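After the C-alpha cells below, expect a handful of questions from me.
What you see is the complex with one protein chain gone and the rest in place.
Showing chain A:
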Amino acid sequence: MPILAIDTATLVSSVALATVDNVLAEITLQTKKTHSELLMPHIAKLLDMAQVAKADLKGVAVSIGPGSFTGLRIGLSTAKTLAYALQIPVVGVPTLAAMAYGCPVPGVILAPMLDAQKGNVYQALFEWHQGELKEIQPAIVTEVTAALESLSQQERPVVVMGESAVMYRDKIEQIGKNLILAAPHVVIQRASSVAGLGYKLIKQGVRHDVMGLEPLYIRRSEAEVLWECRHGVGK
C-alpha cells in the first residue's frame, strides 16, 4: 500500500512511490523544464509504470521547504489537492531533513544547503545517532561563506549536500579540511527520502491538515520586510 512522495523545492523534480520498507518507483529529473509542466505528468507516468491505481494510494508526503517559493507551492498545491480529492492523509516533510534522511551515515555532520539567493543559503544540521536522525541545528538563512567556514571548525567530518553544495563546490574544495561534498546521487533531493521520512513522521503520529498545510518558507516576502523597515516595525 504505497504512498506518493513529491519534492519540487529546487530545480530537481522528484516523485516516488514507496511502501513502508520498499521504494517501488522514482522519477528524478534535473532539466530546465518547469515543475508546472513536469510534476503532474510525472505522477501519472509513475503510477502507470509501477501499476499502482491512484485509488490504492494510502497517503501523500510532500517536501515543504525551505526552497524555491514557487517550486514549493507547485508541490504543495499538487500534494494537498490529491490528498483532498482522493481522501487520503497528507504529511509535510521538511526538505533539509529529508535530504539528511537519505544519507544515513553515523559519525558525521550532515549539512544540506539550498539556495536562498544573494550568497545566502537555507541550512540545517543533522547527525545520525543510534540509527535515528537528529537535528543539531534547525533551518536558518545564513551567508554561505561564513557557514562553510564555521563548519570547517567542527571536529567531525561534515558532508555538505544540496544545490548550494554543488553551486559552491569550489569554495568547499578550497576550504578543504573536514568538508566533504556529497556524491551526485546523494547531493540532490530524492522523493524516496521524502517518502521514508514521511512514513517515519506518520508513525510518530504527525498529521497535517490538508486545508491548512503551507510551505515552510523561513523567509517572509521582500515586500513585507521592506515595509516593516520603512515603518520602523520591529527594531
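By definition in this document, a residue touches a chain if its C-beta (ideal position, glycine included) is under 8 Å from a C-beta of that chain, and two chains touch if they have at least 3 such contacts; residues count from 1.
FYI, contacts and distances are computed from a predicted model.
Undergrad: Looking only at the UniProt record of the hidden chain, which name from "Acetyl-coenzyme A carboxylase carboxyl transferase subunit alpha", "Cytochrome c biogenesis protein", "tRNA N6-adenosine threonylcarbamoyltransferase" or "Carbon-monoxide dehydrogenase large subunit" is the right one?
TA: Missing chain, per its UniProt entry: "tRNA N6-adenosine threonylcarbamoyltransferase".
Undergrad: Which one touches the absent chain: A:I74, A:V91 or A:A124?
TA: Checking each option in A:I74, A:V91 or A:A124, the one touching the absent chain turns out to be A:I74.
Undergrad: Looking at the whole complex, which of A:L29, A:A44 or A:A146 touches the chain that is not displayed?
TA: A:A44
Undergrad: In the complete complex, which positions of chain A touch the hidden chain?
TA: So the residues of chain A touching the missing chain come out as 34, 36-37, 39-41, 43-44, 54, 69-70, 73-74, 76-82, 84-86, 210-212, 214-215, 217, 221-224, 227.
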